[in-house]
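What follows is a single structure, written as structure tokens, with notes after it.
Here the complex is missing one protein chain, while the rest keep their positions.
Should a chain be cited, it is by its letter among A and B, assigned in written order, with residues numbered from 1 in that chain.
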């Protein structure tokens, strides 16, 4: 803040009200599929104000050496960014009966959050509560996820809403709505990646605060639609590393797709 | 030139006549959505002979600190590459009545070119001329753009041609034909990204020199079609950073898609 952004005092953001870090609303979660250390440093140096979480996608955390993973996690947290392994990795730990050991190792390595999901395996309500409890007890913040990765199993908004409320009651700080890396044929998106608005509204309609949800939204059209619906401070996840600056531009109305929106706001005044 | 390319004296380029920098024909414009500093250095070290312009896409320039943006621009120009902020950013400056301040800040930061467009906002003919004039007066080279980002507004080749000629008359060095980052459902491309040849020919048919235009062509098939039509020295823009070497290979006939073309040329002799 001692030295401002490059166009401070010249251009103001067309969409106003963007939240600053640390924040609960308007969070951006990046999906990392295996960025190298210098690429990660490059990304954080430029984009750390626009990244709230870095998720090591699915079980990729297992492919690092212990030293390399520790170094990368330390680099990420040194920029004030939270970091956690993908939900699928916890599902594997649960399926292998190694939840306690998994949480302990995650602590040693420096992860700040744990994601609890059932995107691939089946998880009884009891075991889901147990996983959340144990992660909280081990000192992590917990994010949960609703939705199945298998495109043949459609999201039932009523059941998903019940799960969201149960998870939040258990102590989860936020619930992710599954969108995968692709954003197609999963959760609130149809095969072409188009937002299924009825499902989305049914889900959000039952909540006091829509910012308790984070929407996985890897495609630009999805990011635009959700910013149109919820404003610049919607929580968005599974953002590709190369799209993080572009997403912030969308949030601020600094790109055609959302600049138009800001001009409509202007005219409605 | 003191030390040649790796296969000099062994393999000659299947498509002959590729221009060298600095050039007016055969320019490549890269779209940068937020490359970090070391990634930018990496890209320039290998590819600076094949990059004529780096465009900071839409309003992403606003998201850098002043020091970081200055450093990145200085790095780019040190490799003999021109650099400018996206047209959308100028549109915002005009809409906010801050054109003079915008141009002054761009100068301080080290940008070499200004893009004047009306992809999102409406810009009267008078204000467009004023923007070009002021940018020229401030010492920039000016590139303009024709075409709307909104896919529902189809490109009218007759009107676009009039605009191209007016802009060049005002002192623009080149006119970009809008293709967005996606290359789908915009300008001379249909929803699948296929070239609309009639519109393209109508636009180019009214010009003495097709190289007064630069085609935004983010998709490989579009780059191939335009090289087939105009040869290796067609001006192409909105090239993704990771595609810049691959595009140069296409221009030289060093990839299957254009190697075939060079063999057809051979047979016609």
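Methods note: a contact is a pair of C-beta atoms (placed from the backbone, for glycine too) under 8 Å apart; a residue touches a chain by one contact, two chains touch by 3 or more.
Everything numeric here is computed off the predicted structure, so don't read it as measured data.
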Exercise. Which residue among B:14, B:183 or B:237 touches the omitted chain?
Worked result: B:14
For this session: Decide which residue listed in A:59, A:171 or A:206 touches the omitted chain of the complex.
Result: A:59
Exercise. Taking the full complex into account, what residues of chain A touch the chain not shown?
Worked result: 33-39, 57-70, 88-89, 91-93, 95-96, 98, 101-102, 105, 109, 119-121, 149-150, 182
Exercise. Of the residues in chain B, which ones touch the absent chain?
Worked result: 3-14, 38-39, 41-43, 45-47, 50, 220, 242-246, 248-249, 252-257, 259-260, 263
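Note that only the chains that are shown with their structure count from here on.
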For this session: Compute the distance, rounded to whole Å, between the mean C-alpha positions of chain A and chain B.
Result: 34
